[in-house]
Each structure stands twice: as structure tokens, then as C-alpha cells.
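My questions will all concern the structure given below.
What you see is the complex with one protein chain gone and the rest in place.
Showing chain A:
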Amino acid sequence: MTRVLELDGITKRFGSVTANEDVSLHLDRGEILALLGENGAGKTTLMSILFGHYTADAGNVRIEGQLLPPGRPRAAIAAGIGMVHQHFALAPNLSVLDNVMTGTEPLWRLRSDRRAGRAKLLALSEKFGLKVDPDAMVSELSVGECQRLEILKALYNDARILILDEPTAVLTTQEAEGLFNTLRDMAAKGLSLVFISHKLHEVMSASHRVTVLRRGRVVAERRTADTSKEELAELMVGRKVERPSRTDTARGRVLLEGRDLKVGGKGGASLKGASFKVRAGETLGIIGVSGNGQTTLAGLVSGLYPPDSGALLVAGEAPRRHDVPGAIAAGIGRIPEDRNTEGAVAEMTTWENAVLERIWSPEFSSRGVVKRAAARAATEAIIRDYDVRGATVDGRIRLLSGGNMQKLILGRVLTADPSILVAAQPSRGLDEGAIAGVHARLLEARGRGAAVLLISEDLDEVIALSDRIQAIAGGKLSPAIPADRADARLLGLMMAGDWSAARAIAGEGEGEKHHAL
């Protein structure tokens, strides 16, 4: 096999933080290499060095034996490296063809050769089975299509080595499967690929070889065929990780109930009739493919807007005020779907972020004046009790990693001892260690008798944490099935909107109850 890419002894420091230390790895033609590591292990930094966004403090990069000049993205592109970023770099107001061609032609050319561009794009799309419409506006594309476009953009620049940074972070399970098929196909056609991930099942299913990074160092390299999920998990985290599992708890009365809730077009997809009940000491999992109304449901229960019709009952009563302070006062703890844009104000301090949602309470303010000492002390306690690493009370929260940000959010929510907990995508984008921590906290809340509404797109998570599961599809909630009857196939059907089996199971449950009476 020919070696197309070689990184040798890469070291990169940011101030006192060492992001990469003496990292060496290589890539052969036609190979898919997975770069596995937890968030903050230095994966993205390493690839940014390769692509010329950063300059390494030591070490060098060779492409097909040629030394790559450091710090020049243009040189990297010219050498045949294509990068597909985690967050798409597309202009939504331009067409697919325009996005692909941008930057490929000299600026001073008066006419752009769109005919040739279109032909090339269509040929690539044909060759790799990446279907696109060159004239579609990017703003009209789905997330999966945007990703396809990003890949095509790289290929259009004659990339022979493709780097994908967490390519599945924004995709549904089905879209991710499709992507991996494409990647395998591309590798078979002679392209070489590196994909960055912290998800073990992806690495196992899509790669030929795995390089594991931990704290900026390469800790292991394995052929995918010779390793297992368990081994990789341990290598990645540095210790054995087990996700906590659910134990039986005593269920109490219904604390949260939705009765035929309808909301039109607030947080995206509308809710067209959602009914559910969550009891004390119980977790209700809501599973669904993104964009089916779960964001709207989470926003509604979080108090961001009232329902257009239907009723949301807290402990059997409709809250007096349907807004955020009303929800918090009614004992609803809220874990937002997007911790960076909804859960925190990046440029404010940790303590301000920790108390902002309860700043009106007498605990943190009196007569409109913030009780800074009390707020700081409470934050100090959260940082300590929830092991929020890297956080200082007066530091900007922007510096926290995703997992630690989520710990802080869990801390600020759970210290208020909520009787109801709404957790929207609580482990999205987190690494294994952090996920285990989040799950433990959610189970702990349930164990203390809180009613937990878990909204997630992750099947494993929902099955592991929930007592009962409902699927959301097209803005409606399916009948609830007990978690021990759930499997991937049944949940897949439910998520697709086929509820006949779920209805039968739910009916059984009812029957048994009557029987028991």
C-alpha cells in the first residue's frame, strides 16, 4: 500500500495547555482511519494543523512523501487535502453550484465558467453516488444534504485525502448509515479518509484502522477487525467506563401531564397533539428523529411558550403562569437541548450563568440587587459537588468543555431539587465518560422521586434510562410502551409513525391492569 499521509512528532501548545504532544500517525491509500478520542483529546487541533489552520510547535506533515509547508490552508488544499468541518461552512443564500465553485476560480476573472463547474460537479456526484441538485439553494437543503455538499466541495478541489470532523454529530441514525456507505465506497475508489469521532459504534462499523488519542497523545493504534468496543472505550477514557443502569424505584402520583398539547411553529416543527403522563420516580423517554416536534415539546414544558390548545398539568394543576419563572417556581428543572446557545451566555461568568435563571428568587437577589456573595457561594458548591473541571467562579463560561458545561447546567438545575426534570438531548455531543456522568445524575433525580421527561434521539440512552417510552413523529406522540419491551426495531417503527405494534403493547398493559383489579 502506498502511504499518502504521514504526521510525524506533532506537538502543539496553547499557552500552558498542551493540545498535541509528539503525535505521529499515517494513512494509506484507500484506507479509512478513525481518529478516536474524547472531547478535548486534541483530535480537532491535530487535523487543524494538518489542514494549515494552526502551525505546529514541532513536527511535520508529509503528503505522498512531500513535506507540507505549515500554516497554509491553500498549500494543504493544493496537496489534495479536503476538510469537512463539523459545522458546515456553506453560504445559505447561494446555490449548491455557487457554494462548490466559490474560491476555486481566480478573483480577477470576469466570467465564471459555470458550465464546466456544473459538469465536474455532476460527474463527481455520479461517481460517488452523492446526489445533489446544483441549482438548489443551500438554505433549502437538509442537514444530510449539506454534509453531502461539503464532501463534494472537497472532492471538487481534487481532494485525495478527506478529513471529516465528527461527521455524524448532526445526522440521524439513518443519515449516518448512508454517510458511512458513501465513505466506504469512496475508499474503495482510491480516496483516503480520516474521520474524527468519539462514538464507538461508528468507529467499529466504518473504519479500517483506529488511532486513539488521549490528552493529546497517541495511546494506541488498532486494526478495527482486531479490537472491540469495550477495548476502545477503555483506551479512550483511560479506565473502564460503564454507563449506569436503572434500578426499580417506587412510582408515585402523576407529576407532569400533557393533554393533547398543540403548539404551532414556535421552536421549529409544530406539535400537533401530544399527550403523556410522568409519575414521580419515573422516567418517560421521548424518542424521535430530529425535527419531529421534540424541540417544541421541550420548549413548551420548559415554559418558553404556552400551548395553543390542550393543557399542561403540573401535579394535577395548570400552572398559574406559563412562562420560565412560572415553570421554575412550579418545580420544573430544565436541561436545554443546546447548552451553548440556550444553556449559557458564553461571555458571562460561571456564577452569573449558574444563577441567571433563578436570579429573581430571594436566595439570589433582594429588591432587585444581586446577592453576589450568595450567588458565588452557590456556584462554588455546584463546581465542587458536580465536579465541574476547569471552571472558576469568576471565569468566563466559554472556556468549559461540553461535558463540564453540562455538569454545571445539571448542577444549577438539580441543586434546586426539582420535582420534575425535563432533559432535552442531555448527552448530545458528549464523550463516553461525560455521558455516564449525566446518566447517573438523571437516574439519581429519578431515584429521589422526580418525574423525568427525557427527550432524546439516542436509542441506547432512551432504552437504558426510561421506564416507559413514547415516540414522537410528525408532532404527535405514540402510545407509551414499557422500556423492557422496547428494541431497536420496534422503536424504529414507532419513530417512523407506525404505531400498530406499540398500540397493541400499550393495550396489553391496560388489559393486565384491569385483570389485576
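By our rule, contacts are C-beta pairs under 8 Å (C-beta built on N, C-alpha and C of every residue); 3 or more make two chains touch, one makes a residue touch a chain; residues count from 1.
The rule is simple: contacts and distances are computed from a predicted model.
Chemist: According to its UniProt record, what is the protein name of the omitted chain, chosen from "CbtB domain-containing protein", "Lactate utilization protein C", "Acyl-CoA dehydrogenase" or "Inner membrane ABC transporter permease protein YjfF"?
Modeler: According to UniProt, the chain not displayed is called "Inner membrane ABC transporter permease protein YjfF".
Chemist: Among A:D8, A:E342 or A:E363, single out the residue that touches the unshown chain.
Modeler: Of these options, the touching residue for the absent chain is A:E342.
Chemist: One chain is left out of this view; which of A:L399, A:A440, A:A488 or A:A504 touches it in the full complex?
Modeler: That would be A:L399, which touches the missing chain.
Chemist: Out of A:E150, A:E257, A:E352 or A:D431, which touches the unshown chain?
Modeler: Missing-chain contact among the listed residues: A:E352.
Chemist: Touching the absent chain: which residues on chain A qualify?
Modeler: Given the touch definition above, chain A has residues 14-15, 55, 71, 302-304, 323-325, 328, 334, 336, 341-348, 352, 356-357, 359-360, 365, 368-370, 372, 395-396, 399 touching the missing chain.
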